[in-house]
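What you see is the complex with one protein chain gone and the rest in place.
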Amino acid sequence: MLQYAAIVLIMLGLYGLLTQRNIIKIIISLNILEIGVNLFIVSVGFVTDGIAPIFTSVNNSSNLLFVDPLPQALVLTAIVIGVGTTALGLALAKNIYQKYGTFDINEMGEE
Amino acid sequence: MTLINIVEIVVSVLLIALAFLAINSKTLIKSVMFLSSLSMLAVIGFVIMRAPDVAVTEAVIGSGLVTSLFVFTLLAVRKAGKKI
Partner (left out) sequence: MKNFLALLLTLFLGYMIMSWLATNEFFPAMGDVDVTTRVSQKYIERDVNGNSEEVVFGEATNLESGPANTVTAIVADYRSFDTLGEVTVLFVSSLGVALLLGGTKQRRLELNFHPNFMLRVGSRALFGIILMTGIYISIHGHLTPGGGFPGGTMIASSMLLLYLADDEFRAKVKGFKILESTTGSAYVIIGLLGLLLGGYFLENLLVNGVLGDLFSAGMIPIIYILIGLKVGSEISGVIDNFLTEEGV
């Protein structure tokens, strides 16, 4: 069920990227797309009744049923890269507003 | 149908609804707030899928830091707009 929700989130993010004309809205759509992709990648490694891939004093043996740790490691780095790209995009948006006085890409360069 | 299935379905429906609202809101600040709650729900999704590392990271970054960056941008722009 969560996997289908992730695919719908990817579709909604792409729809927002194609239709929105406001730069802040475009960055928000990009963030929604990113959350969808992250949820999808983690769902690829999910095992029903599996346990989180951490050895503790309770789950103490490698013979137990763990979920797949590799997609989680990839998503962990992807989230941190996401905050870097979002910050760079917002800095660009702030500079564009100071030059043109608007966030709307249709109104830019008209006057 | 166990409790975890019901939670999963509720979270999935709310994720899609919040993404739709975040894209189609009229004001920018409402969009940013819907994006923040979307991240918070994604954290529940990660916990259901047994990914505590990703859940901690997403909780700190997605719903805390990114939201504050968006709000600061809107704050600075509103002040500049007043001057012009």
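Note that the chains are named A and B in the order they appear, and that numbering of residues resets to 1 at the start of each chain.
We take it that contacts are C-beta pairs under 8 Å (C-beta built on N, C-alpha and C of every residue); 3 or more make two chains touch, one makes a residue touch a chain.
Source: prediction; values computed, not measured.
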For chain A, residues in touch with the removed chain:
2-3, 7-8, 10-12, 14-15, 18-19, 43-48, 50, 52-57, 59-63, 65-70, 72-73, 76-77, 79-81, 83-85, 87-88, 90-92, 94-95
Even though one chain is not shown, chain B touches it at residues 52-53, 55-57, 59-61, 64-65, 68-69, 72-73, 75-76, 79
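To be clear about the criterion, only the chains that are shown with their structure count from here on.
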When the C-alpha atoms of chain A and chain B are each averaged to a single point, how far apart are the two points in Å?
10
Per the contact definition, I'd like the list of chain B residues that touch chain A in the complex.
5, 8-9, 11-13, 15-16, 19-20, 22-23, 28, 31-32, 35, 38-39, 42, 45-46, 48-54, 57-58, 61-62, 65-66, 69-70, 73-74, 76-77, 80-81, 84
Where on chain A is chain B touching in the complex?
1-2, 4-5, 8-9, 12-13, 15-16, 20, 22, 24-25, 27-29, 31-32, 35-36, 38-39, 42-43, 46, 50-54, 67, 72, 75-76, 79-80, 82-83, 86-87, 90, 93-94, 97-98, 101, 103
